[in-house]
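This report concerns only the one structure given below.
Note that this complex is displayed minus one protein chain, with the remaining chains in position.
Note that the chains are named A and B in the order they appear, and that numbering of residues resets to 1 at the start of each chain.
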Amino acid sequence: MEEQKIGSLRFKIDFSQPLYEQILDQVRSAIAKGEIELGAKMPSVRELALELRVNPNTVMRAYQELERDGLTEKRRGQGTYVTSSAERVQLFRTELASKYMDSFLEQMASLGISLSEIQGYLSKKYPNETGGTR
Amino acid sequence: MMVIQPIVQCVQLSKRYGKKYALNHLDLSIPAGKIVGVLGPNGCGKSTLFRAITGLIAPDEGELRVLGQPPGWQTNRHIGYLPDRARWYPRHTALQAFEWGASFLPGFDLEAAKTFAAYMDVDLEMSLAGMSKGQEARVMLILCMAPEVPLIILDEPFAGIDFISREAIISGMIDYLEDREVSILISTHDIQEVEGLFDYIVLMDQGKAIWSGESEELRGQYGSLHDVFRTFYKREWSR
Partner (left out) sequence: MNWRTFRKLVHHEWKLKGSRRRLDRSHTHRYGRLLYVALLALAGIGVATYFAINGQLELHQLWGVAIGFPYMLVVMGVLMLRREWENGTFGWWLTLPYSRLSLIGAKFFAAWLRTVAVSCVVYVVISLFAGILTLLVGGYSAEDVWVTMLAGLPLLGIVIGFSPIILSLSLLLATFHYTTLRVFSPILWIGIIGGLSTFYNGFQTFLPSYHMAQRFFSAQPGPLIPHLGAVLIGMVISWVIAYLFIRIAAYLLERKLSI
């Protein structure tokens, strides 16, 4: 599995996993991390499908989902653009982060791991950051 | 909810050659609007199924419906079909091959064919006799894609073709697929580089469909198609 660069987007597609989710997740995180700038033009469905060697329908479905997220917008006759609203991206980022966090905490809970254990692990993992209360 | 009729439906479909079943009471229903990979080892019945769909051979038993109708020359006007191991008339140039298409295949778009040819690096004035197998395969693929049809059937389109032609053909297909409501059945025993194209998979073995469904579902359950092959056809691999 090798990394492919399309414009300012990077992809790592694993054909043993569902493709739609991989494309969606990887574009989402590129936007959230700011790898692709606000208001920048997205590669066309065709371009992405050609580069990734996947069915254009799959790319199209991922793009539709991104639009529903509010991360991209379609401009008639011009293609798809990343939203120019920083708040929108920020909002999405927090939403996604809390979603990940929730599922993380849920998994930890299912393993019976307490909050202090998690905190201990975190401070070991990030020794230079000031954790806990501010 | 609107019920979309399957593009191909087989009920207990059988075809025998001598005592050997090429299709063995095959039950299969392929939904419309998908890019379908019909996969399996040589002799699993892929080509026989396609030949039955295009009316080349008459099944011995069972029922077969294509686009909701029994197959025959009448339904072939809605199908672009690349036969197994097909070649083209050696004295034709690529342009003459497309003109043949324009003459005999209903809805054939000659301009579209020329555009595909330019996109896939096919020299219109070159004679087929002078082409490599890969170049010939590109011409034949264009003959299947240039008519406006709801169903395209490609039997082993990548067999024995050089890398560059293969890339050109896959690009051509992706380019074609955008903005089109078309069902495509592709049989191949060589899945590398094309597996990302399929959104529906039919796994065949010994004249039967041993698995069929959405390819994302298959990936979720079994991993890449390469792993799928190893799981489903262990028998063949260990031989």
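Here, contacts are C-beta pairs under 8 Å (C-beta built on N, C-alpha and C of every residue); 3 or more make two chains touch, one makes a residue touch a chain.
Since we're looking at a predicted model, the values are computed, not measured.
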Shown chains that the omitted chain touches within the full complex: B
Chain not shown: contacting residue from B:G55, B:P157, B:G172 or B:G207: B:G55
Identified contact with the non-displayed chain, of B:A32, B:A86 or B:A159: B:A86
Hidden partner chain, residues of subunit B it touches: 17, 51, 54-58, 73-74, 76-77, 79, 81, 83-91, 100, 103-106, 129, 143
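Following the convention adopted for this analysis, only the chains that are shown with their structure count from here on.
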Distance between the centres, which are taken as Cα means, of subunit B and subunit A, whole angstrom: 35
Complex interface listing, subunit B residues touching subunit A: 35, 170-171, 174-175, 177-178, 193-199, 216, 219-220, 223-227
Complex interface listing, subunit A residues touching subunit B: 13-20, 45-46, 49-50, 52-58
